[in-house]
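Shown here: the complex without one of its protein chains, the others still in place.
Coming up: chain A.
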Amino acid sequence: MTAAAITFSGVTCRYGRRTAVDGVDLDVAAGEHVALTGANGSGKTTLLRAALGLYPTTTGSITVGGRPAVTGAEWARRRRDVAWVPQRLAPGRFPLLVDELLDSGGNPVAARAAAAQLDVAGLGSRPLHTLSGGQLQRVFLARALGAVAAGARALFADEPTAALDFHGQEQVAALLAALPVTVVVVSHDRAMSRACDRVAEMAAGKLRLV
């Protein structure tokens, strides 16, 4: 498991005429843990989704481990390199079992061990839509930890503790802090910011360091 440096340079994303991310420059060193904060609607989720190729950038570039992504193969590699905890956990248009989601991270054994650590062992044969909000979030986290064990060199976690109880927030902050890979975590919770090396704040699409 090696960590990858991540650079955002001049990244701009638009939804129609609305600019959601506005010329963001950010260098994250290999192995560094950065907390991304900022008001609702300031562009945090859009920025991370752009780095995964889930939303197009209008201008600018994003590299992971020095590599840009343009072709389909490069994006596929990017998505192997970066484990992801989405903010909007898929409600599931169609049934999927917890185990099927855990396995999709690429390392079923590690994902199930992570699920046990996160107190959601034994839910494996349940469909995701039958879980509580907090359980669902823990399962998505466990999946991402499985992806890290499978070789991802960075983790993007978008408000991974939003649905968790206090104990869970501390638990996850400690778990992420111990990860040897580069971490960008969107969070409004102070335990998480404290556990990170650095805090970056977004406001109206622009980034500033605090």
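Assume a residue touches a chain if its C-beta (ideal position, glycine included) is under 8 Å from a C-beta of that chain, and two chains touch if they have at least 3 such contacts; residues count from 1.
Definition applied: contacts and distances are computed from a predicted model.
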Next item on the list: Among "Dihydrothymine dehydrogenase", "Metal ABC transporter permease", "Cytochrome" or "Light-independent protochlorophyllide reductase subunit B", go ahead and choose the protein name stored in UniProt for the chain not displayed.
Entry: "Metal ABC transporter permease"
Next item on the list: Write down which of A:76, A:174 or A:203 is the residue touching the left-out chain.
Entry: A:76
Checklist line | From A:109, A:174 or A:203, residue that would touch the chain that is not displayed | finding: A:109
Check: Of A:40, A:71 or A:125, which residue touches the hidden chain?
Finding: A:125
Checklist line | Touch criterion as defined above, residue of A:30, A:96 or A:191 at the omitted chain | finding: A:96
Notebook entry, point to check: In the whole complex, what residues of chain A lie against the chain that is missing from view?
Noted result: 52-54, 72, 76, 79-80, 84, 86, 90, 92-97, 99-101, 103-106, 108-109, 112-113, 116, 119, 121-122, 124-128
